[in-house]
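Have a look at this one before I ask anything.
A single protein chain has been removed from this complex, and every other one stays in its place.
Presenting chain A:
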Amino acid sequence: MRILVGVKRVVDYAVKVRVKPDKSGVVTEGVQHSMNPFDEIALEEAVKLKEKKLATEVVAFSLGGPKSAEILRTALAKGADKAVHVQVSEAEAAKVEPLHVAQALQKLLEKDKFDLVFVGKQAIDDDASQTAPLLAGLLDWPQALYASKVEEGGAGFLKVTREIDGGLDTVKVKLPAVLSADLRLNEPRYATLPNIMKAKKKPLQNIPIKDLGVEIKSQTSILEVSEPPQREAGGFVEDVPALVNKLKEKGFVKN
């Protein structure tokens, strides 16, 4: 089984994000970036499958500006065998939407056979959660999203446990399929020194977006980005009658 893992370069999870003064977006200049945490989890699962001998090769993929190459190097250091960088310019990178990513992946898969495409359930910068289902739709492949456990399902099948609002949902998917990783799937490993050094020699292929024939044209436009309203300080009340009075005052309780 060959696995293609999609990874995205995003503002680091631990950074305190600030809104740009013109409210067109958040500040990304000079801010720490790293791999989308859910993509890390997807990569980790793919590498684990390879270690269990259920997969033969793991290839990392990213669609982004020049700096995404760093993220792909990290992926290689964490166990991917090869990497593919579909490159766009910095300016275009700002206009990329999940549909473009799904289209780029579709084009790649036309030339290169993979049995499984694994991505994070959503990116922490846009929280779109669309790439996996869009791709499955474009390819007409089965999908298992929000995976919290991935197991063998018999020849040509995978058994996937999914986290949904009602609880856990276990499905059997026929390969080739699209999977998206949820938080509790695994704990990603660190890039160890020997692996970092090996990663330097692993192939990283660069494909300009034009070669795939995908046009970056936004379907949406951002009107405004603003901070959530400041949380106001609470107050203490002496006893229950005082609490009831306060609630009545604020109009939460009818008189």
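Annotations
Here is the rule we use: contacts are C-beta pairs under 8 Å (C-beta built on N, C-alpha and C of every residue); 3 or more make two chains touch, one makes a residue touch a chain; residues count from 1.
To be clear about the criterion, contacts and distances are computed from a predicted model.
Only one chain is not pictured, and the protein name UniProt records for it, out of "Dolichyl-phosphate-mannose--protein mannosyltransferase", "Calcineurin like EF-hand protein 2", "D-2-hydroxyglutarate dehydrogenase, mitochondrial" or "V-type proton ATPase subunit", is "D-2-hydroxyglutarate dehydrogenase, mitochondrial". For the chain left out of this panel, the touching residue among A:93, A:171 or A:196 is A:196.
Check A:70, A:92 or A:169 against the missing chain and you find that the one touching it is A:70.
One chain of the complex is left out; on chain A, the residues touching it are 12-16, 18, 30-35, 37, 40, 67, 70, 74, 77-78, 190-194, 196-197, 200.
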